[in-house]
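This is the structure I have questions about; it appears just below.
Heads up, one of the protein chains got dropped from this complex, but the rest are sitting where they should.
So, subunit A:
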Amino acid sequence: MSRDWGSAEDVCLGEQTFRLCCEEFIQHSRSINDEWDWEHSQGSEDGYMKKILLKAANGSTPPAWDDQRNVQGEKGELELEAQHGVYEELEDPGAGCSITTGPEMTRYEYHVVYSSSYQSPVLYFRACKLDGRPLSLEEIWERVHDNYKDRLLQGPWDTITQQEHPLLGQPFFILHPCRTHEFMTPIIQAAKEENRHLNVITAWLSMVGPVVGLALPISYATAASKHKTAPD
């Protein structure tokens, strides 16, 4: 298992940059009602980005939501999951929306947390049925699309494991962060060379999110490219 980490040095994501990127990301999220928010860790300045999603297995989407899907389609949402028939994404029923609570409904919770050890973001996630029963690792694994499974099975450091959330102390699942630099480095280098603003969080989340059922509407990328000044 020999990897050259030397090149990772210049593409480390400092904690300051992480926060700035998250701020920018959440700003855009609010403008499109994508429901990402910043959560503060109790009694400290640390925090993380959080989003909750309700999903149903494909085929059991209540008819009332068809219009929602069309609206999201117009926004150019990445419909990887829909195409592969894994999940239809539904919005968290906020105020006044009635939704069929069938046995297949699952509540997903995603956190974007900063790792100072790897100087990169890490995606923590957990899922439970509406009765509170948490999904097991096997059940999470079942829901990963086959294409991604091949990639995940290639090495012990790429797989999904259960891990304690560093700020909440509760069990979550993660995609191990030690290889983040490998796929992020070329993306960051390219943006530098082309003098193009890049929100590292947006780029990173668009890569890892879909593996675990989290899609990013394309408007995040177009919003980022409108920024004139890149955060350091």
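Definition applied: a contact is a pair of C-beta atoms (placed from the backbone, for glycine too) under 8 Å apart; a residue touches a chain by one contact, two chains touch by 3 or more; residues count from 1.
In the analysis below, contacts and distances are computed from a predicted model.
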Per UniProt, the name of the complex member that is left out, chosen from "Origin recognition complex subunit 4", "Autophagy protein 5", "Phospholipid-transporting ATPase" or "Geranylgeranyl transferase type-2 subunit beta": "Autophagy protein 5"
Which of A:L13, A:L167, A:M184 or A:L216 contacts the chain that the document leaves out: A:L167
Options A:R19, A:R107, A:K149 or A:H176, residue touching the unrepresented chain: A:H176
Residue numbers in subunit A that touch the chain omitted from display: 1-3, 5-6, 8-9, 41-44, 116-118, 134, 136-137, 156-157, 161-171, 176, 178
